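Notes follow once the structure below has been shown.
Missing here: one protein chain of the complex. Every other protein chain is in place.
Up next is chain A:
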Amino acid sequence: MTAVLLENVSCRVLASLSLTVADREAVAILGPSGAGKSTLLKVVAGLLPHAGEVFLDGQPARARAPHGRQLGYLSQDLHLFPHLTVAGNVRLALLFGFDGPERRRDRVDEALHLARADHLAARRPATLSGGERQRAALARCLARRPRLLLLDEPFSSLDADTKRLLWADVTEVRRRVGMTALIVTHDPEEAAALADRVLVLRDGRLTSDGPWQGNGVPPDLRRSGSIGPE
């Protein structure tokens, strides 16, 4: 079954791009800065206007507003809400569509546990370290058990050890929960660690589709982790 299908998607930086991601598959998009990696995720999330069609679980996504797309988005800047605790951040994701405070509380605990962020529940984002913030954001992202996970270089600011720990955790959770993932990164090692398949995006076009060979990405890749319409 196809989880994500993009047909001839074009916008400011994407040129007639088509892509198929199977259910429960993890696909990484590698590419230089400005290639359109983050834009691609924003298109899938419904945050950018575009030409062409996006299908999620076989249904046209155009009719669904971003808040109705049932996906989890983890951006490089994370955007944890600073006025809420970590548990509050997670709870906000469960405000609608989950019956009763008890069930919601269970879901919050479950998400925090999945992301190994139980001990952070009462903390404010400003008091967290880089790795802790990633775990908090991951918990929030997983709370709704989204069918599709969009990862926009969320681990790029972390040290190598923390990054590897989180790669392993994300992969384990994704497989356990059974989520499809679309990951954009400039780090070939990250792509290999997180994804089943790696694509290269250059100048708005997908230029390869297959196992990552370690070429095609210039060394001057820079971060681009902001979320939202450009």
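Criterion: a contact is a pair of C-beta atoms (placed from the backbone, for glycine too) under 8 Å apart; a residue touches a chain by one contact, two chains touch by 3 or more; residues count from 1.
Keep in mind that, in the parts below, contacts and distances are computed from a predicted model.
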The complex's invisible chain, by UniProt name, from "Cytochrome-c peroxidase", "Threonine dehydrogenase-like Zn-dependent dehydrogenase", "Molybdenum transport system permease" or "Amino acid ABC transporter membrane protein 1, PAAT family": "Molybdenum transport system permease"
Touch criterion as defined above, residue of A:A3, A:L80 or A:L138 at the omitted chain: A:L80
Chain not shown: contacting residue from A:C11, A:L71 or A:L138: A:L71
Interface with the undisplayed chain - residues on chain A: 45-47, 65-73, 75, 77-83, 92-93, 95-97, 125-126, 128, 133, 140, 143-144, 150, 226-229
